[in-house]
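Just dropping this structure here.
Here the complex is missing one protein chain, while the rest keep their positions.
Presenting chain A:
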Amino acid sequence: MDYDPMAMDDAESLGPVVKISQADSVRVKFELQNADISFANSLRRVMLAEIPTIAIDLVEIESNSSVLADEFIAHRLGLIPLNAEGVEHLLYSRDCDCEEYCENCSVKLTLHAKCTGYENMSVSARDLVPIGERINQSLGTPVINDKDGTGPLILKLRPEQEIKLECIAKKGIAKEHAKWAPSAAIGFEYDPHNKLRHLDLWYEKDPKSEWPPSEYAKWEEPPVEGEPFDFDAVPNHFYYNVETAGNLPPDGIVTEGIKVIQQKLAGLIHELTEGEGEGGYDGPRSPDYNSGPDTGYGYSTSYGGNGGNQSAWGGGGGTTPFGGQTSYGGGGWS
């Protein structure tokens, strides 16, 4: 087990490189080099779906005489981006000791608006007022970035209509509901010249003239006419465009994303090493786990191969039955 994962013979030996080409308050564009596509994709997936943020999750409607149905408004409220600064100090409601929610696991916001004039009135995110104790003064505040300073429109009221409600914002991740997504969009691309042929570009006469070049096309060497296809080439430059919904700063999404991966890994390592300490996985096992008729379920066939049965791999019960490549899936791989 003694090897340096970074000291291998390919581009990864150089170690990952990050280059930022654009960064402002809404987006960060960067390039990741010398990493494998599997890691690059993990980062993309985690930034999309697994970074904790805060969003309205419970709505108690006291009065609603607007034309919109209660549940319709509740759904709209859920989708309003709330500032997630310091959300790491907020507990998940399911992990909290409280009955339903409390200031340790939620932020309360109220909305009370009545149209008293003669013209229709707009109720927007600005009118949502955080109340009660908060971890810090920005957590749970609606994100307002438009030039009018109103934030997203929630609903409109005719004269004499009224809306009064209380919202409970909770911590969550976008895997559960997209309202917790920190990113408005994540651009991810590699190989702008399609040298690797991962894309099969549709065309009428000529794909080159019909498909506009990617903005990253000038970052990489264009293919030479008549160049033979490189079968060993792997994608090595990944271009991200992380755009925030306003709840986290764009560079924060990237660093938080990596943090989420690390927490995932740390949790698993902890579980593995703890199990080992107690003799967990290495403990004695009933012998019929390798040969009993009840283990002959077809699970292992999903690995292809013509073995189709567990005995192809594990039958020896301790001795290594697989001396060479031939012992499994000879038909599957060359």
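By definition in this document, contacts are C-beta pairs under 8 Å (C-beta built on N, C-alpha and C of every residue); 3 or more make two chains touch, one makes a residue touch a chain; residues count from 1.
What we mean here is this: contacts and distances are computed from a predicted model.
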| item | value |
| --- | --- |
| Chain not displayed: protein name in its UniProt record ("RNA polymerase subunit AC19", "Ribosomal protein S16", "Exoribonuclease phosphorolytic domain-containing protein" or "D-2-hydroxyglutarate dehydrogenase") | "RNA polymerase subunit AC19" |
| Residue of A:129, A:185, A:201 or A:265 touching the missing chain in the full complex | A:265 |
| Touching residues on chain A - with respect to the absent chain | 1, 3, 5, 8, 15-20, 23, 28, 30, 32, 35-36, 38-39, 41-43, 45-46, 49-50, 94, 251, 254-255, 258-259, 261-262, 264-269, 271-273, 275-276, 278-286, 289-290, 294-295, 297, 299-300, 302-303, 310, 313-314, 316-318, 320, 322, 328 |
